[in-house]
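Left out: one protein chain. Kept in place: all the others.
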Amino acid sequence: MLELPDEPALIPYFVAGYPSVESTPDAIEAFGEGGADVVEVGLPFSEPIADGPTIQNAITRALQNGMTPDVYFDKIGEADVDIPLVCMTYYNLIMKRGVDKFVRDCKSVGIEGIIVPDLPVDESDALYEACEEHGVSLVFIVAPTTTDDRLERIMERVSGFVYVQARLGTTGARDDVSGATYDVLRRVEGYDVPKAVGFGVSKGEHAREIVRGGADAVVAGSVFVEGMEDGIEEIGQKARELKQGALEGGQEAPKSDESNV
Amino acid sequence: MLELPDEPALIPYFVAGYPSVESTPDAIEAFGEGGADVVEVGLPFSEPIADGPTIQNAITRALQNGMTPDVYFDKIGEADVDIPLVCMTYYNLIMKRGVDKFVRDCKSVGIEGIIVPDLPVDESDALYEACEEHGVSLVFIVAPTTTDDRLERIMERVSGFVYVQARLGTTGARDDVSGATYDVLRRVEGYDVPKAVGFGVSKGEHAREIVRGGADAVVAGSVFVEGMEDGIEEIGQKARELKQGALEGGQEAPKSDESNV
Amino acid sequence: MSKGKFEGYGGQYVPEAIMPAIDELEEAYEEYLNDDGFLNELDAKLRDYGGRPTAFYHAPQLSERVGTKVYLKRDELLHGGAHKLNNALGQVLLAKKMGKERIIAETGAGQHGTATAMASAALNMDCEVYMGAKDMERQRPNVFRMRLMGATVTPVETGSATLKDAINETMRDWATNVEDTHYVIGSVVGPHPFPAMVRDFQSVIGREIREQSMEAEGRLPDSIVACAGGGSNTMGAFYEFIDDEEVELHAVEAGGSSLETDDERAPNSASLNIGDDGVLHGARTKILQNDEGQILESHSLSAGLDYSGVGPELAALVDEGRVKPATADDDEAMNAFQILSEDEGIIPALEPSHAVAHVLREGDSLGDYVVINLCGRGDKDLETAMESIGMDMDVGFGEGA
Partner (left out) sequence: MSKGKFEGYGGQYVPEAIMPAIDELEEAYEEYLNDDGFLNELDAKLRDYGGRPTAFYHAPQLSERVGTKVYLKRDELLHGGAHKLNNALGQVLLAKKMGKERIIAETGAGQHGTATAMASAALNMDCEVYMGAKDMERQRPNVFRMRLMGATVTPVETGSATLKDAINETMRDWATNVEDTHYVIGSVVGPHPFPAMVRDFQSVIGREIREQSMEAEGRLPDSIVACAGGGSNTMGAFYEFIDDEEVELHAVEAGGSSLETDDERAPNSASLNIGDDGVLHGARTKILQNDEGQILESHSLSAGLDYSGVGPELAALVDEGRVKPATADDDEAMNAFQILSEDEGIIPALEPSHAVAHVLREGDSLGDYVVINLCGRGDKDLETAMESIGMDMDVGFGEGA
């Protein structure tokens, strides 16, 4: 099962197979060296309805490059890192492979958590059971629009961390932190699971604000995918910036015990 | 009032203003010299629904050349011939000028008959009265489809000659004489008015057959209009051919007294 | 002996060869228009094939804009997209009863030709449509539609190679093949009995308006507004109400680019408004002509109104003061086309856009309750509109709006 560190964590995301199939393990390693605490590795699906333009384009390119589930597991297996990995993909790929097999394959290459943006808790029975059985965390997203009763149900099943969607819309780097972020964080703060905030995070400053606002981790994707064309060093540097911001935010934040009242 | 000669007559038709406005009186004279007994001079109307392609095109050109009713009467007035003239036109031009004035203008330039292909006897009251008053013949067309009661009514009003339409359709030179011609001739033979056959006559041979079949005259138009571009001499020669055919037909025909039984 | 006159207009100014066929047609028409079997058969075709009754729609946004209650009589929903089918079905069925084997028709933009091709296909009759060669070039999709439906489309190259010439040519075909052929005239024009017959076949529009109006509003409208080319949708909408003096009848012609004419052309099609007495295509009526009686070429943005004559009965009704003539120019019509599209999501043909334009201009002076006869849909006019509205609407193509 997935565990986040005690200090504010950075969870970078990128698309396996982009910019190339070969670069996939390197990218994971570069993130590790850049201070990432967990790496979310996107398995590309042809209809990425929850993703913004940057990630959509990366997905299209990754598919053209020949990225498939088999190749995905192979390449991830090649990566030499200690930090836990999370698989982000759409449900059809999981269903097609067979839910149980998919989870086992994840486990076998060091993937300890799964996020499926088009699988709300209501449809998650099969995947939840397989994850439980194989000891893989199932991460759910909580959105600004999530109602109280939905939140309750999500929290019953979530493990590893809860993915707090910082704003309505799709993935994509933004220039500011949405006010909605703090509202959602406040609503989940009573639950005993780490909170990771994503959707729009692109700067150290964002990371700092978000962690100061009560998050345990920040997720950033588009900003890394954008940098990917420029080479692996770039993403290491961006990772350091974000991790640094998160750490600073952690020092400025009220103690979680206090905020947990 | 219009009178045909005793011998088989030739009635050529052409469009005033085609090929040029100036050629109009010359054409009339050429027909006279070629042996025509009456000349039918078409006053061009923009919507010649009863005419075939040859005459339609001549009409379009004549209008472009500036032929108008005023010019028509002027030019006809310039022609130096002894034979009677007939005006062929569509009813709107007559109505627009004023029926009475139109007939008077005809009379004043030596036009002794009027043919209006879109004016069936049923609509002819006004024109009939004006023609009667000014001593101009009103020529009607009898078609292969004309019913007995219509024939009766037409024959009550016709004068000068009755225009026997040789076939269904529109004006235009044809290669043979329609069988319908003889049927119609037979139906009108009991009436005491000269019979002129038109629609499709183009050769001396046709003229001969038609007159042999009982006609007193042949009307030919398209064949002359076609020849008109080649110069005035051409039409004189064609006229002679047709007149010759008609005369031959007359010699071969049963005496009209006999056929009138 | 002259027949089918409306206060002197109308009559039968056609070649003798056609007269017997016209007499025969008149007889058949009089027989069948009082024959329940025929009428029931026609009604069934209009319903099951054509889609009658057409809807009667209170247009809320347009009403608010105009400041009076506006209903649309939705003959654009008729099969084929215009009121033309009412007449084509009636005539083709009549021709079939008469034992004719062949249908001919003229067409300008292709609407009447399409309706005739449809009716002929539905009733399994041979069909040939004459169309100006120039019009064929401009209206390829309609040419294709007619051919798809099995009609022969024959180009007419004479004259201006447009509607007028196609009518002339169809008359010629008829004069040639009159024995087995029926000429389906597309509007309330031509020799008697066509104006009366086409009116009768179209007057289902007005009968439905009366019934739907009573149901929707419990009363007759203050005004009925229709565009007039030849005037068949006009007479179709009006005829039922001639004796209801309290209902104003507005016939809106195409004002084109101007009401000024010269010796050869009229930059409009406003024969009811500026035409004068003459004979065209078999009938005496108001026509656009010059001082000598030559017919002027008419013009309008909307092909269906682009005609130099108008139905004789409509001419008579205008002289009597029963029908009020009006015009809307090209720009007003195009503007009305856009307004109705945007207000109600109904893209009208450019022809009835003239009627809409009149209502937009006259507003509540037409009364509290106005019916527009929306006699055709605008799909056929999208090209024209794209050209006319131009870049404003077009600029976004392929790059967001």
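List of remarks:
Which chain is which? They are A, B and C, in the order written, and residues in each are numbered from 1.
Everything below uses one rule, namely that contacts are C-beta pairs under 8 Å (C-beta built on N, C-alpha and C of every residue); 3 or more make two chains touch, one makes a residue touch a chain.
No experiment lies behind these values; they were computed from the predicted model shown.
The hidden chain, counted over the whole complex, makes contact with A, C.
Of the options C:5, C:79 or C:210, the residue whose C-beta touches the omitted chain is C:79.
For the chain missing from the display, the contacting residue among C:93, C:153 or C:310 is C:153, taking the whole complex into account. Note on the undisplayed chain: of the listed residues A:140, A:161, A:182 or A:224, the one touching it is A:140. Summarising the interface, chain A meets the missing chain with residues 45-50, 52-53, 56-57, 60, 63, 68-70, 90-97, 117-123, 125, 140-147, 150, 153-154, 165, 168-170. Not every partner is drawn; the one left out touches chain C at residues 47-51, 54-58, 60-61, 74, 77-79, 81, 117-122, 124, 133, 136-137, 140-141, 143-145, 147-150, 152-155, 338, 341-347, 379, 382, 385-386, 393-394, 396-401.
To be clear about the criterion, only the chains that are shown with their structure count from here on.
Considering every other chain in turn, none proves to be in contact with both chain A and chain B.
Most remote from chain A, judged by the distance between CA-atom centroids, is B. Averaging C-alpha coordinates per chain places the centre of chain A 98 Å away from that of chain B.
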